[in-house]
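The other protein chains are all here in position, but one chain of the complex has been omitted.
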Amino acid sequence: MTTALFAVAGAVAVVAAVLVVTSRRIVHAALWLVVALGAVAGCFGALHAEFVALVQILVYVGAIVVLVLFALMLTRAPTNPLPNLTTGRSPFAAVVAGVLAVLLGTGVVIAFGNEKVDPVPAGSATDVGTAIFKTWVLPFEVLSVLLLAALIGAIALSQRKKAKED
Amino acid sequence: MIATAWRVAGVGFSLLVVLAAGLLYGVSPDQAAFLNSSVGDLTIGFAVRTDDLTVLMLAVVGVIATCVQVYSLGYLHQRAASYHALVTLFTAAMVTVVISDSLFFLLIGWEVMGACSYLLIGHYWERRDARSGAIKAFLMTRLGDVGFLFGIFVLGLGAGTFRISELDPAAISPGLLTGGTLLLLVGVVGKSAQVPLQTWLPDAMPGPSPVSALIHAATMVAAGVFLIARLYDVFSASQTTMTVLAVVACVTMLFAALCAMAAVEVKRVLAWSTVSQLAIMFSALSLGTTAGRHAALFHLVTHAAFKGLLFLCAGVLLHQVGSAAFVVLRRYTRRGRLRKALRVTFVTMTIGLASLAGVPGFAGFFSKDTVIEAAWHHARDGSVVGWIVLVSVCLTAAFTAFYCMRMWLWVFFRTPALAGALGAFEDENATADLDEPDTSKLRDAPWVMLAPLVLLAFAAIALGYVDGVHLDWVIASVSTVLVLLGALPAYSLWSRGADPRPVLLEREFGVGTAYHVMFVVPVQLLAKLTVAGDRDVIGGYVRGAGRAGTLASQGFRKLQTGNVQTYLTAAVVGVVALAVLAGVIGS
């Protein structure tokens, strides 16, 4: 049951991901990204990580993709298909990525080819929350500081340099 | 200030040596060893001794050194401090050689003398000939010193001791004895400028004249004679070595005398005569008899007096006239001025030349007769070496008289046949340069320079009588006839205004040229090859590395496209390649 669910979600994710990197319309690519991330969230759910799946949808689909769309708007991205959205190196890049995939896939198959996974329902918000605030509280705090730094950095970067013009 | 201090120190030290000789005179022989250290079975260290030979040599060295130091006060003004310091060190080194009873201690003095001679010959280092002469002297004596060092090893190891007084020829196996003494002989030949290492001594003439006097009369070249006299038991125990020594000495004395006959510079004539006279001493030593040793030492002492005197006289000529070349001196002599202006020099130089030529009544006459007598006695006993030595010494006596007479006449006297004399020492095309020099300002040297001359001139006569006059009348008359036979042709040639100089003699038998071709040219070629190799091969690598770096950096700069995606692509390709590599190696 979960395997079938996972397989369907995975297939959707792969197709959406391919469309993300090949679509000629850049806004479409962003929207395909939503599909891909959602499908991945479905995969999380199939693996009984329900909380992470929810966070994925909330943060990624709800925040990050919206942010990307805003950025597209701000950079006046055209909505019509662009002929040269990929560089001239794309065939070579495809080869590289393919070789990398073969390499990693081979490694994974060799290492975990016979392992079975039996997802147990241990991904509830209670479980993850307990783990975060009991065991992983220190990394959590550090992460909050990092978020603050990223916030300040983003503000500093996007600020218009008024001081220079004076 | 420093120069004054060194002048005082130099004169004081030489007087000290004389004083030491005086104090040691008549004291019974003694020896003392110090600072000994054991190396295996051997004892290496310092040792000194006093005996008759030491006292004799100390007296000679002291007197000559004093004369030279005093004379130098007037002679030398350029870089006087280093000059006097080096002369003092030179004297001290000779004293070390003389008093040493340890072969290694002796070697130290021996080598210090070599270094000092190099520095002193090159005193006028602005002059090219002085520099090359100094290097030549250093290299050739050094070549001999290698043999000397190994001779010490062979003898010391063979005898089991490095103490000279304990060297017992009977305790050394004959092969080692011959080998060791032959090796020592190489050092002696180098130091005393015997054939085939003779060329450095005439080329050392650009050095200051007092130094030449010191080197030729008392110290450096006499050290070779002294060494054989010191190790006489050891040397005379090896018949081979003595024969080699006799052959070397006989060849050298004739060779050098012939060269002296054709030299056209006062100091060069004197240098060759030194080589020749030293060879006479060696020939006396090579007889292997007590009389021979005595004759050699006697000749050494008288030679020290008159050769020192002659070099100091030559120094006066250089100092007052500015040159000791015959061609320059002739210009003064043609007016007859030289003899009258330099009266003291003329008289003392005459005494010195007479003594060198062996005119009866002068010291050189007696000492040479002693040598001839010793050779005669040895020859009479049926020794071939004795006969060879006898004939060589007699021939040399005649040659010596010839070149002494020639020099005396040409330097100091107007030629009766004036017209012929004009071109005698000029090159063919140099006759145009016949400006008469201003002779009116010519003065004799200051008394501080003349006093040593007078003292040595006295010695050059009186030393002949010190040993007690015992003349074999036959030998004395024969040698007198030989002197006349040598002197008369010289007079005859001079009176006709001719000075024939065979090309072979003038070029000194081409030995210098031959050595130049055999050793200097190949070494220079090798040096050029080395330089070329360094510059073009090794330097090529260096420059190539630099050029390769420049080219590579120019190439790599093209890779910096500024495109982040290109960089990333390269990075990912690298990661993939590394992973594949790791997989290949790991499997």
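Residue numbering begins at 1 within each chain, and the chains themselves are lettered A and B in the order written.
Definition applied: contacts are C-beta pairs under 8 Å (C-beta built on N, C-alpha and C of every residue); 3 or more make two chains touch, one makes a residue touch a chain.
Here, contacts and distances are computed from a predicted model.
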| item | value |
| --- | --- |
| Name under which UniProt lists the unshown chain, selected from "NADH-quinone oxidoreductase subunit K", "Carbohydrate ABC transporter permease", "ABC-type multidrug transport system, ATPase component" or "3-methyl-2-oxobutanoate dehydrogenase (2-methylpropanoyl-transferring)" | "NADH-quinone oxidoreductase subunit K" |
| Hidden partner interface residues of chain A, rising order | 2-3, 6-7, 10, 13-14, 17-18, 20-21, 26, 29-30, 33, 36-37, 40, 43-44, 47-49, 51-52, 55-56, 59-60, 63-64, 67-68, 70-72, 74-75, 77, 84-87, 89-90, 93-94, 96-98, 100-101, 104-105, 108-109, 112-113, 115-120, 122-123, 127-128, 130-132, 135-136, 139-140, 143, 146-147, 150-151, 153-154, 157-158 |
| Touching residues (missing chain, whole complex) on chain B | 546-547, 550, 554, 557-558, 560-565, 568-569, 572 |
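Keep this in mind: only the chains that are shown with their structure count from here on.
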| item | value |
| --- | --- |
| Centroid distance [mean C-alpha coordinates] between chain B and chain A, Å | 98 |
| Residue ranges of chain A in contact with chain B within the complex | 87, 89, 92-93, 96, 99-100, 103 |
| Touching residues on chain B, where the partner in the complex is chain A | 565-566, 569, 572-573, 575-576, 579-580, 583 |
